[in-house]
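Quick one: structure below, then a few questions.
Complex shown without one protein chain; remaining protein chains in place.
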Amino acid sequence: MDYGQLFAVVIGAIFISNFVLMRFLGLCPFVGVSKDSDSALGMGMAVIFVMTMASLVTWFVYNYVLVPLEITYLRTIAFILVIATLVQFVEMVIEKTSPALHKSLGIYLPLITTNCAVLGVAVVNVNEFMVTELPRNASFIFTVVHGLAAGIGFTLALILMAAIRERLDLGEVPESMRGIPITFIVAGLMAIAFMGFAGLKVG
Amino acid sequence: MKAMGELVKGIYKENPVFRLALGLCPALAVSTSVENGLGMGAAATFVLLGSNIVVSLLRKVIPSKVRIPCFIVVIASFVTIVELVMAAYLPELAKSLGIFIPLIVVNCIILGRAEAFASKHGMGRAMLDGIGMGIGFTFALVLIGGIREVMGDGKLFGFMVFGPRFQPVLLMILAPGAFITMGLLMGYFNLLDEKLRKRAEARKAGEGGR
Amino acid sequence: MHPPTSKEQSKDVGITEATLPERVVIPLRQALGAPAEPTVKVGDEVRLGQKIGEANGFVSVPVHASIAGKVAAVGRFPHPLGGEQEAIVIEGDGSEAWDDSVRPRDNVDALTSDEIKSIVLEAGIVGLGGAAFPTHVKLSPPESKPIDTAILNGAECEPWLTADHRLMLESPAEILEGFSLIMRALGCERGIVGIEANKLDAVETVRKALPGGSKIRVAALQVKYPQGAEKQLIGALLGRQVPCGGLPMDVGVVVQNVGTALAVHDACRLGRPLVRRVVTLTGNPMSRPTNFMVRIGTLVSSLVDEAGGLDGDVAKVVSGGPMMGMTQFTLDVPVIKGMSGILFLGPDEIDVGEPDPCIRCGHCVHSCPMKLLPTTIEKYVMAGQIESAVDAGLNDCIECGSCSYVCPSRRRLIHYFKFGKYLAWERKKAAREKAEKEKKGQ
Amino acid sequence: MQSVVARSMIALTSMAAIFGAILAVASRIFVVHRDPRVEQVLDLLPGANCGACGFPGCQGLAEAMVKGDAPPNACPPGGAEAAAAIADMLGGEAGEMVRKIAVVHCNGGLSNSVQRLEYEGIEDCRAAMLVGGSPKSCIFGCLGLGTCRLVCPFDAVELDEEGLVHIDRVKCTGCGNCVEACPVNIIDLVPEDVKVHIKCSSHDKGAAAKKVCEVACIACQLCVKKCPQGAISMDDNLAVLDHSKCTNCGICAAVCPTHTIVDGVKARPKAVIGGGCDGIGKCKEVCPVKAIEGEPGERHEIVREKCIGCGLCMEACPNKAINMVGALGHQRGRE
Amino acid sequence: MGNFLRLVGTLAAIALVASFGLSAVYNATHEIAEEYKRQEEAQARTEVLACEPTAHFVETLTDSVVSGKKFAYYAAYASEESDEVLGYTFKAYGKGYSSTIETIVGVDATGTICATETIFQQETPGLGAKVVEVASKNTLWDVLAGRAEDETGTEPWFEVQFDGGVLADLHVVKSESADGILAITGATISSDAVTNSIRDGLAMLLSIVGIEGAPGESSGAPADPPPGGTGAGEDS
Partner (left out) sequence: MRERLIVSASPHIREDVSVQKIMYGVVIALVPAIVGSVYFYGYRALYLTVLAVVAALVTEAIIQKARGVPVAIRDGSALVTGILLAFNLPPGVPWWIPVIGSIFAIAIGKQVFGGLGYNPLNPALVGRAFLLASWPVHMTTTWLPARGGTLSGTALHGIDAVTQATPLAVLKKVSEIIADPSSTTHQVVQAREALADLGSADTIVNLFIGRVGGCIGETSVLLLLVGAVYLMYRHWIDVRIPASYLLTVAVLAWVFGGPSGFFTGNALFHVLSGGLILGAFFMATDMVTSPVTPRGVIIFGVGCGVLTTIIRLIGGYPEGVSYSILLMNVATPLIDRHTRPKKFGEVKSSG
């Protein structure tokens, strides 16, 4: 187990190639739910949870169903089925067992089904940790940790953006740039700032 | 006339990217060049068309509780078909679109249209809607891709535009360039919309006065 | 925060009695709370000190005739606190005789706490520092909140104003007696007179006037704005912080202005209701800055004439000090109980025009004595996010003006806070009405 | 090769079946009661959960719509169709009501009224009231800082250079926001079909009002006397119109010496005396603006410039010799 | 219960149909895709050994494992009977910015690189993708006006740099004046990925087949210079 490499995966997913700012994954919810900080935090937590869970489950599906049956070409359809079910299931469980948690976190779950960051993380996991020569147990840990880190990276970008947008809401952004356009400009500038992490040597 | 309307609404009035803010991820990720934009647009259009048709046909038999999973399966099937066919017959394009082909599945445009339109209309209109939206999506991708390719690489369709002395704005090819181009284009479309609306209002007021 | 004090003009000018006005306009609303109910009608003869308006509720005080004569009118007149308010106009007959109800007391030292409170109420005394809060209310804290310290506020941190300063120099003994009566009314043992260190002569004078064995001590305060604000004064003298949304009594303290102490003395010792006060007339356009002892209801215009008029262009007339005072659009407003001064500002002393955008320099944050974030609150109010503004401390703002004073962008911070408080209050009222309606509906 | 087909089919189908079963069972175990309207709205929404609305998914938007926190058109992907359907579903309460429109009862602009002070501060009438009151000498009048415009959600209020407020009768929905916000309470909701308005709120006595404003109501009572419907009365030096009685005849506006009453009818018909006139002069008696001339017994004439088209003469003429012509499409009052 | 079955049944039925359709498409296409890939690689192998025109027969050697890492290469002979090795080809995998770049490298019998060809990359167009870009003199306007010169057969300028290179030459530099592989402006990660993967592969090959120039001596190359064309001229 190479902990340095694992750490590098974490730093990479959060900062260097942040899912939102560098890989353009999960933009719809990034733009939609970054209007206020509280929703952003709730959404972020939900995404972290689902990304980790989805990484975990898809690893099993890939390694114990698709690979043995030699039908890896079905991974897209299998993964999305898994994610959709997972999200819906978790939402139902949370709504029933903990209304408070549902209010703060669960309501963001449906939004995640179609969050391409979740499917994205599953696909990236396959490309980076499963088809490579990593031993199986290592690939499992890398997959789950990567899912978690990618979720954290998404959440980081989301709450930073939410705080900025709350401030911009009180400002004088030109009429035509209000809302989504200025969000993209801010995202662009955030991406420029995040370029400072490029080439970070960790691990 | 009505059919025409369904077709062209996606280009400007209901452009999925600029107006509805859907399908943003591929719009930015794949728009590094016109070629990629066209390829992604074509792929998405095909999936849109296919899933719209199937969803429209199946709209009466699918119970609402499993509506979403069913739609997703349908869409994912079409995506996989595109993936397989592209790998076999257009391997170069498949290489450059990479990870974003499977992600067409979660392109909100497709599920959105399947839900909002195809599951409520007959096959004919659903087809037209699919094609219209696809064209709008492709248009957006080509527009963004063109801007980024010209400014960031000095090229269009892989050919130099400005000659060898041009020093391209590398940022435009990088992630920030995509965001900023998108933001400015959306802002521009808003401005355009405002202008058109004002003009229409003025015309209406003029008519009313007479 | 150290705005220029600008007190040189009038601090050495002794208090002079203004000539008896021929006509006074006495607004029925003198203090916070409900206006008084008039008890006279047009044509009635009134004597000096006679009650002409009855208190109307707990937070309300009576008003008294400040000259003898005939009631000429009861109606709406311009009010120094803005807009028009109900007032009683008395045409004077030149008589200086007090009403029969005014009788000096010789048993002052035997007065009980309750007696003092009722005398104060009957005399119509309010805080003369500017806020004009009814004094009897302040003297009657609930039993759950025992008062251990009374503070006499002689800080007078507002620039330009010298009314309190002169009063302390000229009537220290009376003020101290008034203060002792206040302490007795509150039943507290400790009394502190807080005076800013730029008035060392006043510190000296008051100290000298202290009777032997007094429980009162005099403290010289650091010169800074707003040192004289209640909460800041308590913090500076006792190191206690009045809780947010709370009153000084929550930390066992009551603060009274020196003018109020004099009024308490006059009421208890001489039996006189509050019919006069000291007003500083100052500002660069004034030909002779003056400290006047003025009858309540005297029109400012007549005072200005008496002080020799104006010899410069005046762009703003402020009732009170430049930091918290209220602008006037006419000089035909009467002196009210809470009016500590009239300040005239020339066109080059004020700034006009649109403010610049906020550059988030944070000067307002550093200057805020309440440790709020004025820039943030302002933006919330501007955006109509009143709840967020209240969360951020809108209602804790004491409107001292420090933030606006230091703002390089000349933002209208205080105006927005006043406005925000108004909107918050409106909202609360609407919510309450809605709730009541729903209750009725059920 | 067949085996790939078989493997794929078995794997995918069984996965779908298992997941479907899990969901079906879970939905039964973890059933939570929801507002049925939310479900209905949810059905009308696209269900893409794209987040374009800013709410947490379609469920969140549906709940907000039901609660009234989001307008029916808050879903961009759903487009106009979904919006219409949702509005239909949720908007059953509107019922039939007389449409009302906000009217500002002041016409004293910068040039025809007196200003008493120069206001420096927040452009909002309420804020101005906090620091010293109205800039106008008339304390009843419009402050002209546009609070009503700020609070109007429909962009229906305009402020002109005179500092006067105009309400766009098409855009105004009668929501009453401006009525509540106006610190001097000079805005009022008036039935849409009343088009004659008394544009003053001053309770000052005639002379005092006239001194500070050229278009103030001076309480001369002319309108009260001339109104054929008895719709105008005097309340503390101010003319007040009873909307339920007004027929928009416009007589009051024509007789008002200070032009305080404004006739909002765009075009009025004119009376024309036809051949049936026998000169009995009834019309001349009733004409409020003295627009009829003629000797008794002779055919009378209308002075077109003076005629305001109120139609009183037509009603008064026993010979039915008078007709109202012009102003095509104009409707007379509410019959 | 009927409802339950209907839910599950619908979903399963759709999945059944979908999987049937998909597997049919898969059957029809995956052979073609794989065949294309095989041919592409085979062709690339021949092309990168163009400097040894007599080499026309390439044989797979079994995978070797060197210090825990798998490595596979092909040896080229003049004919099936010949046992004189004319050259070698191997595939180098370099982790670039957004993909693993695969390059086929041809090496002659002395250990000098003959030619290289990048067969797979998904790097950013305009940046990392320039590893396979052909420097064209033709502008869009030339093409539109029909003035374009024929440029078929031109090699990408980045790949050409490796031709004739030996192990010691394989390090990335950022200015044209220095010796080494000139990095692509703004795409140092991709440049490094290709160069380092070729260097590592070559070193591995040399040590396996026993040509002089062991890995230890290749150290003149800097270790992972920073990306983004940033460092203030760290390179010579």
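A, B, C, D and E label the chains in the order they appear, each numbered from 1.
The rule is simple: contacts are C-beta pairs under 8 Å (C-beta built on N, C-alpha and C of every residue); 3 or more make two chains touch, one makes a residue touch a chain.
None of these values were measured; they are calculated from a predicted model.
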item: Chains in view touching the one left out; value: A, B, C, D, E
item: Touch criterion as defined above, residue of C:Gly14, C:Pro211 or C:Pro408 at the omitted chain; value: C:Pro408
item: Contact partner of the left-out chain, one of C:Gly75, C:Pro146, C:Gly246 or C:Gly384; value: C:Gly246
item: Residue among C:Leu81, C:Ala185, C:Val335 or C:Ala392 that touches the chain left out of view; value: C:Ala392
item: Omitted-chain contact residue, chosen from E:Arg45, E:Lys91, E:Lys130 or E:Lys174; value: E:Lys174
item: Contact partner of the left-out chain, one of A:Pro68, A:Pro99 or A:Gly196; value: A:Gly196
item: Contact footprint on subunit C, counting only the chain that is left out; value: 3, 159, 231, 235, 241-244, 246, 285, 310, 313-318, 322-331, 343, 345, 349-352, 356-362, 365, 369-373, 375-376, 392-393, 396, 399, 401, 404-410, 412, 414-415, 418
item: Contact footprint on subunit B, counting only the chain that is left out; value: 167-172, 174, 176, 180, 183-184, 187
item: Positions on subunit D where the hidden chain makes contact; value: 115-121, 127-128, 130-133, 135
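The definition used in the following text is that only the chains that are shown with their structure count from here on.
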item: Co-neighbours of subunit E and subunit D - touch as defined; value: A, B
item: Distance between the centres, which are taken as Cα means, of subunit D and subunit A, whole angstrom; value: 50
item: Approximate Å spacing (C-alpha centroids) for the pair subunit B, subunit C; value: 67
item: Residues of subunit C touching at least two other chains; value: none
item: Touching two or more other chains - residue numbers and ranges from subunit D; value: 4, 7-8, 11-12, 15-16, 19-20, 23-24, 27, 48-50, 52
item: Of subunit B, residues touching subunit A in the complex; value: 21-22, 24-26, 28-29, 68-69, 72-73, 76-77, 79-80, 83-84, 99, 102-103, 105-108, 111, 171, 174-180, 182-184, 186-188, 190-191, 194
item: Interfacial residue positions of subunit A with respect to subunit C in the complex; value: 169-172
item: Residues of subunit A touching subunit B in the complex; value: 21-28, 31-32, 73-77, 80-81, 84-85, 88, 113-116, 118-120, 123-124, 127, 174-177, 180-185, 187-189, 191-192, 195
